[in-house]
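In this view, the complex is presented without one of its protein chains, the others remaining in place.
Chain lettering (A and B) follows the sequence in which the chains are written, and residue indices restart at 1 in each chain.
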Amino acid sequence: MNNILLKIRSFFYLLPNIVEVLFSKPETIDYPAVSNKLSASYRGSIRIISENCVGCGLCVRDCPAQALALEKESKHSFRLIHYRDHCASCGQCEMSCKFNSIYLDNSYKEASADRKDFFKVLVDNTNKK
Amino acid sequence: MNKAIIPKVLRWARQKSPWLLHFNTGGCNGCDIEILSLLTPRYDVERFGILKESSPRHADILICTGPVTQQVKPRLQRIYDQMPEPKWVLAVGSCSCSGGIFSGAYNILGGIDKVLPVDMYIAGCPCRPEAIIDGIVKLLGQVK
Partner (left out) sequence: MDNMNLLGLLFRIFIFPGFFFLLIAALFLHWLDRKLIARFQGRIGPPWYQPLADLVKLFAKEDILPSGTNLFFAALLPLISFASVLTASFYLPIAIQSAPSFQGDFIVLMFLLSLPSLMYFLAGWVTQGVYSVIGGNRSLLQYFSYEVLFLLAMSGTAIASGSWSLADIRLAQIKESPYIFPQIVGFLFSLAGLIGKLKREPYDIPKAKSEVIAGALTEFSGKKLALWYLTIQLQTVVGLSFLIHCFFSGFWQMSTFSGFIVFLLLLVILQGMLSAISAIYARLRIDQLVYLNWYIFIPLTLLHNVYILLK
């Protein structure tokens, strides 16, 4: 008898739950209208402090996805290029850099209809001098 | 008058009800989980009329995650052919944009655009659900 009562109760087990959810505020964030705050430890886009960069190429050597490229003309004239569509946001470049130049912040990468938009010159020293 | 109104209505309908088909073309499953998180109460893309369909014949947008492996290439092409026009392709994640961390491997073609025409690239490894929503909204803005 108890068993049957339990079975019948299990039929209505979730009913109070859904009624409670129905009359509470939805969990949804209205994303495109309201921006979402990401946690500070999220690794998203590559940023650079270009004054610190000396063009040593350590980050290029260690990047596992070949997302960075260094075009070096002379010791003080070089270009550091980042391909966003290759980058795995792994953070290796931040760890490899000995000059605190390259780092990742918590903004995510944006969508684009053309892959050319993902090409970005981080440091350009070629026309100084 | 008819000529002006009917394309407008069709454009409105297509923008308001994009149905997705999700296909993993050999990725690591990270972007797949981010795509599924779009359906959770937090992001709830049904606000935009987006449904996740399981049959290619019902879908409008093909979402691919992963660098195309040699083995999955014929299947990808076949699924694309099974979808009725008008259809769009969305490359989600760095590896479906360019091959990403897998590029150069012997079994990888490197990017959806080696096989299919891609309408929108979403980079990130894995990409945020916000980025995917942005990509879909951008894509729907281009719909004619």
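By definition in this document, contacts are C-beta pairs under 8 Å (C-beta built on N, C-alpha and C of every residue); 3 or more make two chains touch, one makes a residue touch a chain.
What you are looking at is a predicted structure, and each value in this text was computed from that prediction instead of being measured.
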item: Sole contact to the chain not displayed, among B:17, B:70, B:107 or B:142; value: B:17
item: Contacts of chain A with the absent chain, listed as residue ranges; value: 14-15, 18, 21-22, 24, 26-28, 30
item: Residues of chain B (touch criterion as defined above) contacting the omitted chain; value: 9-10, 12-14, 16-17, 41, 44, 46-47, 49, 53-55, 57-58, 60, 82, 84-86
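Note that in this section only the chains that are shown with their structure count from here on.
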item: Centroid distance [mean C-alpha coordinates] between chain B and chain A, Å; value: 19
item: Residues of chain B touching chain A in the complex; value: 41-44, 47, 94, 97-101, 103-104, 113, 119-125, 127-128, 130-135, 137-139, 142
item: Chain B partner contacts - residues on chain A that touch it in the complex; value: 26-32, 36, 38, 44, 64-66, 83-90, 108-115, 118
